[in-house]
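What you see is the complex with one protein chain gone and the rest in place.
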Amino acid sequence: MPLLEVKDLKAYYFISRGAVKAVDNVSIDLEKGESLGLAGESGCGKSTLGFALMNMLPPPGRVVAGSIKIDGQEIVGMKEDELRKRIRWQEIAMIFQGAMNVLNPVYTVGYQVAEPLIYHKGMGKKEAIEEAKKYLELVGLDPNIVNRYPHELSGGMKQRAVIATALIMSPKVLIADEPTTALDVIVQAQIINLLKELKRKLGLSIIIISHDLSVISELADRLAIMYAGKIVELGPSDSVYSDPVHPYTKALLNAIPRLRKKQERLEFIPGAPPNLLSPPPGCRIHPRCPYRFEPCDKEEPELVEVRPGHFVACHLYTRR
Amino acid sequence: MRWSDFVESLKDFWFEYKRQKIGMLGLAILLFFIGLAIVGPRFYPAEMSRKWRDVTYWQNYPRSARPSWINYFSSHKMPPHLIIAEYEVSERMIGANIREYVATFNYDHEYDEPPSDLILTFRRQVADPTKPPTMTFVLLRPDGREIELISKKLSEAGNQTRIVITSDRGALSTAYAFGREFETPENLEKVHFELTNPALPLFSKAQPGILLGNEAEPLKGTYTIRVTFYFQNPEDKIEDLTLIIGGRVYGLLGTDENRRDLFAGLIWGTRVSLLIGILTSVLSVFFGIFYGVMSAYLGGWKDEILQRIYEIMSSIPTLPILILLSAIYKPSIWWIIFFLVVFGWMGTSRMARSMAYQIKEMDYVEAARAVGASGFWIVRKHVMPQILPYAFASMALSVPSAILTEAGLSFLGLGDINRVTWGQILHDAQSTAATIKGMWWWVLPPGLAMALLGLSFAFIGAALNTILFPKLKTL
Partner (left out) sequence: MVEAKEAVLMDSKEAVMKVENLRKYFMIRRSFGEFITGKPPRYVKAVDGVSFAIKPKEVFALVGESGCGKTTTGKLIVKLLRPSGGRIYFNGTDVTELSTEEEIEYRKRVQIIFQDPYSSLDPRFRVYDILEEPLLITKVGETKAERRELIYKALEEVRLVPQEEFIGRFPHQLSGGQRQRVAIARALILNPEFLVADEPVSMLDLSIRAEILELMRELKERHGLTYLYITHDLSTARFFCDRIAVMYLGKIVELATSDRLIENPVHPYTKALLIAVPEPDPSQRHVMKEIPIIGEVPSAVNIPPGCRFHPRCPYRFEPCDKEEPELIEVEPDHYVACHLVSKK
């Protein structure tokens, strides 16, 4: 049984003009010690999926349908109280995008790292800070920075502290939403190294959400490409990177400027992602797809297995 | 910004504003006051405002009358204020030289309290001042009793005569004597001549208790008042003869102890309060924005100097200084507005400066500077359009404090003496201990009006804030 099992998940935002279908029928699973990359353009619903997995979608967002099971435990529809007591941060934790910039400037780093212990477990402050020291050491920081304030830390150090906070309740699943955006290249590489190390050392299951396929490739065992609220391709990363199947995935990979390869041209996908209030009928990419044919604007393609463990949702493979 | 965009954004704004309940409530209250300030003066002449402190202007009004609508809420009916200029006249000659001129007034008394006053006013034209006319004032009660209250020679100088029968010593003792006849000796023990209202025995049933305010029973029915003039010279004349039956209720809001119509005061006070509130806030917000934007735009040491001035201004305690200035200069309301602006722009300027600094750092400002835009261009095109919406919210929010500060000064007796303001009404109420006397109609309306008007602006400002500020955040 996978550690995390998501089935037919729908998470919508309800605004005055209708429902924004940010996550629409998404199914994924995650084994223990595995890492899954979630990639896509901004607005494709990847961050919403992250929040939905924590069951803490900000209003007006709501999980409408589907199931999320962590260790066999259903968390959709679970009471907020119970979620807070048993699931959130203890089973599944998240590093929010830009979290390092919202550390509270008036509390010490140690207190902020230890806060989940005090808040969720009712641990004493002293004891919790001792525990925090261990985790700061784990993420490669000097444990003595517990008494420092966020402004005394560099960007990389703050991001490490944020990771320590996420790990302090020893969750089984860690969701990292754009963990390296806004960091400089070298710091980014250091944080990627840290995540690799944590995965190996703690047997952590990680979901990395990013628009940057290069960053994801450094970490993910499997890769899911999202477009307009749906997963269009999902498979082992080697398979997806070396031989992408979906036209969108191909285009995304060809749009990456390579450092060690001279490119004459970069490919790009003309147009912009659709408005998720009223996504196009049929396959959601069809208006931007150069290979579209007759069924694309009518029928929605299903995810089919094209190679072992490698799924793709495209009529090119189901209809031809 | 194009005109059509401006109209469009105003429409959008109104659409959003309409959904702010609190804002609509505030707007409704404000419109009520504005309506009051516009329509009210049609019924209340401007004189009322100018002559607020002129005692003679108000002498024909009742003293300390309650609002007339209290009669609807009580079975104990109070007499209203009546000014009777209609009378029957009969004339005849007595002998060769003396002309008798009799004016007969009728008054229906259907109330549970006697009138507060009986006042007679007229103008006489006397050919020979050495031969003044004589006058008598006779009250004929419904029970047939007849009392001559006044009989006197009209020998005073001038031709305008005003006789307050209820204050006339002679009339007073006549009325008292009339009452005594029916009173029991025990009751007479409790009565003091000096404290008796002469109207009480005159308009009460002739029975024991007639002199006791709480025991006297009103004598209802038609009273006839006969005023007789004896002219020594047949050419002499009386004009504009008017009998005023002083009411115990008057108008919408009654009168104060100086007989002034409090509703007129409230209306004229509304004008002054709106004027002071709006003008002060508009001027101080505009000056504040100008100062703040200038400070941000000039930057460097000029900004430093402007900020030090700002800090000095902010640290001056406003009210004591205003009290001092008002006490020394006895300013008009224009000067008061000026003082309020001088001490009231700082909050806005701080906000405007920080906003202007933020906008100044935006890339689109850099882009404009990269093609050589002047500071003035940037302020006009990029900074002002963003600060102005804030200015409106800020104006609305600063109105109440301006109104209250002016009211505070007036309350201390330091306002503009040539205008009625709510604060001055309260000041007068305070100085005559109106609250102790239970004259709630004197104290409550101006106080409530102040609170309501302040509240209306606060509501509007709060609504503007909720609409405008989320927008500003997304810039």
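By written order: A and B. Residues from 1 in each chain.
The definition used in the following text is that contacts are C-beta pairs under 8 Å (C-beta built on N, C-alpha and C of every residue); 3 or more make two chains touch, one makes a residue touch a chain.
It should be emphasised that the depicted structure is a prediction, and the values quoted were computed from it without experimental measurement.
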Taking the full complex into account, find the residue in B:Val138, B:Val164, B:Ala373 or B:Leu412 that is in contact with the omitted chain. B:Ala373
May I ask which residue of B:Asn187, B:Asn258, B:Ser332 or B:Gln386 touches the chain that does not appear here? B:Gln386
Of A:Ala65, A:Leu266 or A:Val304, which residue touches the hidden chain? A:Leu266
Contact with the hidden chain, among A:Asp8, A:Glu80, A:Glu127 or A:Asp184, goes to A:Asp184
On chain A, where is the contact patch with the chain that was removed from view? 41-42, 154-157, 184-190, 192-193, 196-197, 211-215, 217-221, 223, 237-238, 241, 251-253, 255-260, 262-263, 265-270, 272
By the contact definition given up top, give the residues of chain B that touch the hidden chain. 1, 5, 362-364, 366-373, 377, 381-382, 385-386, 474-475
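In this section, only the chains that are shown with their structure count from here on.
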CA centroid of chain A to CA centroid of chain B, Å: 69
